[in-house]
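In this view, the complex is presented without one of its protein chains, the others remaining in place.
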Amino acid sequence: MSVHDLEKHFQDTIDAEIKIEPLDWMPDAYRKTNIRQISQHAHSEIVGMLPEGNWISRAPSLKRKAILLAKVQDEAGHGLYLYSACETLGTSREETINDLHSGRAKYSSIFNYPTLTWADIGTVGWLVDGAAIMNQVMLTRTSYGPYARAMVRICKEESFHQRQGFESLLVLSKGSEAQRAMCQDAINRWWWPALMMFGPRDSESTNSDQSMKWKIKRKTNDELRQQFVDMCVEQVKLLGMTLPDPNLKWNEETKHYDFGEIDWNEFWQVVKGNGPCNLERLQARKKAWEEGAWVREAAAAHAAKKQKRADANAA
Amino acid sequence: MKATLDYILHLADNALILGQRNAEWCGHGPVLEQDIAISNISLDLIGQARSFYQYAAELKGSGTTEDDLAYLRDERQFRNILLVEQPKGDWAFTTLRQFLFSSYQQLLFQKLTTHDDERLAAISEKTLKEVNYHVRWSSEWVIRLGDGTEESRSRILSALASIWTFTGEMFMPESFETTSGIVVTDLETAWKEKIKTSFAEANIDAPENTFMRSGGKKGIHSEHLGFILAEMQYLQRSYPGCEW
Partner (left out) sequence: MKSYIRLFFYGDIPGQETGGAPAPQGPKNDWPLWEVFIRSKQGLDHKHVGSLHATDAQMAIENARDVYTRRQEGVSIWVVKSQDIHASRPEESGELYDPAADKIYRHPTFYDLPDEINHM
């Protein structure tokens, strides 16, 4: 088969909504792009454990402690599903992690913000997981099989994350004055970073046309962001709180909420590495990996010894 | 014979404090799969603690809740053993501690499943399933590290040297244990046997003639507990009387 025929077969497969699997021929760009995106997603899950994990020891009730620990553990699991999916494309876990530690690979910028109070935990669950869910359902239809299957699994587990976050805020919103203030303060700090999660404006995004043409991406960054705003404006009312945007206004013509301008300068700074916690996040991950080296080596050494003994006995 | 409130609190405190220590690994484990494993164990322990605190809360009455017991008692009221409040250390220390403690829990809960106190028996039966897994998982790690590399061996020996002094307390009877019909001294021989088997495979030896620290069951803790509680209880103490 010529390369041309392979490309055609590949494209036909995608058009027929059949999944591409690890051993299928694929253009190098497809392979590379998938590696980048799946690993980015995996890194986001793992790094995302840190701002939330921060509050496990200080969770204000046993129930909240258990819920938070379960949620963070889920995220580790999600990272695992995704690293596994990524590995099917020909990279190793170690390489993928090295890319993260070296700064070559990115993770979602939202996790470069600090969780300063208990209310931040509920807010992260509500806004950050909320934004994630909007994207994830679409990703279950992505063309690369292992990625799509990982996403189906993740989606099933994700809904509890957003619900527990919102519920936690609901309790605060009905609590003491100090609790209500804590809740509003957290929303004030996380709202704009959450909007930035949807990425640059469509006008500044690359490759938009192509992905729309192949019906892989069903909505643009701006469309998703708008959908998110519309949803949150309604939800925040249930909390009796406000979103920190004086320009938020219902537009009768478009039937959407108009909202204020994102600080794109902040967006690019954080992506570049100058956010509040970029350094700490990466340091934490590097430290865990480096300090864990002796453990990984010991386990491998022991397995090898055991195998040798087993072989010797069998002989 | 029913179990006393103090005994149930002792069981709860052991589980909570160890759960708290293990959770410190979340996001910082040596490899992702093990991060999940230790978090799972932590979650199990917190679940155990909740079962015991809820029972204790009922015994106490007057509208006491599990959180009242976990968050509003101070250092001198906690009844956990010293072993569980020690810092998590490295992976060798964590897995070794888990092995030593879970092996004890396994023997204890096996006994408690036939206790007269039905509630205690029921909790023990459910908990035993999880504890069996904890023993298995942790014993494997002790073996891996003892029989792994030079470095892992030196670390597990180091951990063993520092931890052994805290193991005696598990078998020193406290009044609330005797009053509840539990004879911890009976468990010691079986525990030692159990430990010996895994230690042999790990190629390490249990220390002998070690002075045994104690006091935790009486509320005389090491300096670590104060810091643990300060962190754990801070929100409830700073915002008293609030719902979360």
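Letters A and B name the chains as they come in the text, with residue numbers starting at 1 for each one.
The definition used in the following text is that a contact is a pair of C-beta atoms (placed from the backbone, for glycine too) under 8 Å apart; a residue touches a chain by one contact, two chains touch by 3 or more.
Quick caveat, the model's predicted, so the values are computed rather than measured.
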Residue, one of B:4, B:40 or B:233, that touches the chain absent here: B:40
From A:114, A:175, A:199 or A:260, residue that would touch the chain that is not displayed: A:199
In chain A, positions touching the absent partner: 1, 9, 14, 22-23, 26-37, 39-41, 44, 77, 80-81, 84-85, 87-96, 99, 104-106, 108-110, 131-132, 135-136, 138-139, 142-144, 149-150, 153, 196-200, 205-207, 210-211, 214, 216-217, 219, 221, 224, 271, 293, 296-297, 299-300, 302-303, 306
Positions on chain B contacted by the hidden chain, ascending: 31, 33-34, 36-37, 40, 133, 136-137, 140, 144
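Keep in mind that, in the parts below, only the chains that are shown with their structure count from here on.
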Distance between the centres, which are taken as Cα means, of chain B and chain A, whole angstrom: 34
Residues of chain A touching chain B in the complex: 46, 49-50, 53, 56-66, 69-70, 72-73, 76-77, 79-80, 83, 118, 168, 171-172, 174-176, 178-179, 284, 287-288, 291-299, 301-302, 305
Chain A partner contacts - residues on chain B that touch it in the complex: 16, 20, 23-24, 26-36, 39-40, 42-43, 46-47, 49-50, 53, 66-67, 70-71, 90-91, 143-145, 147-149, 151-152, 155, 231-232, 234-236, 239, 241-244
